[in-house]
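Could you have a look at this structure, given as structure tokens, before my questions?
Just one protein chain is left out here, and the rest sit where they should.
Labels run A, B, C, D and E following the written order; every chain starts at residue 1.
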């Protein structure tokens, strides 16, 4: 099993979720994060005090999938989350040793 | 060392933390996340505009533990976080290469 | 490639980001988290109802870097985020199988 | 609770209500109105007072209460308050005003009015009602509106006792039944009287309100509003039982910012409530304002300093609660006491309410969500009894007005009225009787109302809804998105 | 839209404006003012009413609207409202008051005033204007301020139609041009008349406002404020097009808490709006207050219960929208109807507006961000037509005042005025004509205003700014930091 961790633009969430569901992914976990990268932030000024806001809002999607599905998942996210503009985000893949579904105690791929 | 990453129902946090403390775990990191899975969300209607809210609030707990403790930790979380109803959550285990405690520079199991 | 995951004190973020930029790191992802550890929380009282707040606010920084840079990154974070007081946080290192830049489709180290 | 028990009680309750309305309807009649002088300044003052009391409820109380609940129940809390404001407004115009402020009949006359003014029949554009000054009138419709806002806020106050777990349909029914069975009668008992002209011309007072006949003093509604709401909320809290997780999970207020805003707007609006209750913009209204400042400030500080001493830190929730406790306590005394007397009354109220909301509450273990008992019932009782003390002219109070001795010239109130002899001990005893009457009627009446609601729609949401939050569960909306 | 089309239209519009101002300036003259009696209570009432209407706009409307937008546009929303309040205030003092409330000249006279009081020239500290009572005056400066708050809130209401996508520079221009071309003329048409003294002494009424000459009734601005703002917002919504993601992405209100606070403050402030529109603290102001309570409560409930039936859950946004719909609908009727009539008016308004904001809106697919059409235009039309019904004395209404039959003694208004014969059908027809006039003028005038703005600075922000949010994009600030 692999953990596919994707950082995307927030307004793409619903499309990505839909696309993943369409290829049979049944679960994922999403976190609001702040990203730093090539995409520049902006300047905020409060009564003369200027702040360089270097972080931009992003969403992090974590999906654990059977190793066999990794490529399809990457492809799906890549194509749907892409706008072609700086800041579209990244996908990282990590190895997973075990999975457990708390409700039933099922393990590994059964738990996904 | 392993990273045990559990997604649970928010109101279970205090019990889980207590149970982990009881088996000797001294640190953990918790993130508010939104989960998508078998547990259905709900519909919200704002002046006629209906939104299917497919994500439900969850908490993600991350605990890094010596490999030897992994089973005990999984068991503890599993039993305490379980309500038996859909949406109880998952536990994933990942491998950890190194750990460092910033304050002291201690590494690996000493750093936990 | 490795994922360096650091839990630090919130007010250290800007310094850490700056220091990482200085050593050539061009991207990172930050999450607001709650930490449990040796650093104690505090008590809140609302009209006689006392709550022990055991979690303290922390920031989690995730940076994916080429394996070769890991040590430098750890060192940088360690030195900048350190105040010497309990609660300075931890650094964990995980292995990364793949990286993809969504915008361009570049992979692995090119994607960072 | 058993459904069968409910059914029986509801049937009885319904019967009682029906009878009450009918008898009222059958015999109600009002004495011929005296010719009243009129000053636009009084109408202006009463209109603005009315708007201020509306502001106390929405957004004031909605925020004060809403800030204290958890985020998942915020929307439900403020929806309930706004819905109550709307429902009670309609109910008041249809039959509430009549039940509270017309003469009843038969044995029930001292307890509830009739239906002669139901649907505001007979309330014309030019109709006036007499103020507390002989021969001085204000237009009746502004009095109708002003008193409506009291009925609404009292009903909204009560639901604080069982917040975060009650069905919305139960709240809707409550907003219809509770005022009808409990509030309108108590308002009638305390505030229905023949007016200065009636007293001066010696009309019979045997159909006046029960508490008024006792001689109880309640300037702006200590018994009618606060003790009444406090007991109703308390009975509801006991009947519904504790919230899921109470005592185990942390349930901190989701926004003390909003609670502070609410407390502040309550204070601002309370000048309409207290000084407006004088019905005229004269020196007694001004006195009520001064007392509403000093007692409130004193109670806020006494709660805060007590908490600082006892718990180690002065909290905002404590300070704001003290402010509200002071407002509650000074309500019945506001137009009667002197500033130095009410300052002391405020100090006492802050400490006593602190004690009830912390020590007593945790000792007894009931889950009165927003401390409507500890603040409103207890503060109201302190105020009602204290009124008997601070009204004493020897302590700087205004004494009890002798309405046969007020002078009016050119349609304007010309000076301070004469005062009756004052006996503090006997007045405090009278005050205690009025408190007991309120406790009894409100306690029993509210109990009956809950039984009826329980039978009709049930009181409490499912555990699942309670966990998820009433916002989504009952209203399909969230208070905040991001 | 094409820039060239814009340019042409703007040139024409500018020309028209210039002419209008010039002709006004050239011939304007006012009749000699009658000697007016004065009661401090009226000034006091008008000052507080004015403050209340300011509170409706800031913070009331800012929160009502702001709560409904997404968090990333919150700051932009409330900045726009506050800026409009400031701009319209200045514009009003400089030329708006004069265009609305002085006599115009020539053929345009029934449609717009002149510039004789531009820069408040001739408005002295001691100047008075006549109220609706023969010979009764209030100080002119308070009338100037009171009416200014109406111009400001109307302009701010309109922008709800195209929220979350408009350039701030466009809003600034809108706040200057729209009142000048649309609001001031419509206010003139409805409210400029010779006053009771003029009527009683039989002065010529051919330079009075167009709608007033028709005989249309609009107590507090149903046409001037609500239909007008509703249409302007609607035209803007159509011209600017839908928001990016509309219909695809979820766009839930970021804080219904704030929306509820806004709705509450609107209600509280609306007593200044409606009862203040009586210009005097007498029984008609009191009547306006009573109607503003009951119609509002009824509309809130009828929307809520309809939604509960149709959609399965009673929502806060529904209840709050109903409250506002009720306030809108009762506005033109508030000083004329009887409480039972306006109760029904409120019930109808709540249901009709619900229907327009849900079924009609989604059927037609326009993106009127904050439903300024569904609530203000539709509610305003229901109210304007309904006014023709509820004013009927046979239904408990106050009838139409015959200003030649009001009595005044000692400078004070002494009683209810005489009433003209009332014909409901013909009055409803007159009301319909006034509605149509408003629809036409506001629709066309607003269209011209948008064209001019489009040429000068453009109306809509870039898609990127819209995605990121107007807060950062237009103001370099965020509403919330954590």
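We take it that a contact is a pair of C-beta atoms (placed from the backbone, for glycine too) under 8 Å apart; a residue touches a chain by one contact, two chains touch by 3 or more.
All figures in this text were calculated on a predicted structure; none of them were measured in a lab.
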Interface partners of the hidden chain - shown chains only, full complex considered: A, C, D, E
From D:103, D:140, D:280 or D:392, the answer for touching the chain not displayed is D:280
Which residue among E:100, E:115 or E:145 touches the omitted chain? E:145
Decide which residue listed in D:148, D:289, D:370 or D:451 touches the omitted chain of the complex. D:289
Touching the hidden chain in the complete assembly: which of E:79, E:154 or E:180 does that? E:79
Absent chain, residues of subunit C that touch it: 11, 14, 42-46
Taking the full complex into account, what residues of subunit E touch the chain not shown? 39-41, 43-44, 47-48, 50-51, 54-55, 58-59, 62-63, 66, 74-75, 78-79, 82-83, 85-87, 89-90, 93, 119-120, 125-126, 139, 141-142, 144-145, 148, 168, 258, 474-482
For review purposes, identify every residue of subunit A that touches the missing chain, sorted by number. 44-49, 51, 53
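Keep in mind that, in the parts below, only the chains that are shown with their structure count from here on.
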In contact with subunit D as well as subunit E, sorted by label, we have B
Do subunit A and subunit B, two copies of one chain sequence, contact each other through the same residue numbers, with over half in common, or through different ones? different
Chain-centre distance (mean CA atoms) for subunit C and subunit E, in whole Å, is 54
Which subunit A residues touch at least two other chains? 31, 94-95
Among the residues of subunit E, pick out those that touch two or more other chains and give their numbers. 250, 252-253, 311, 313, 315, 317
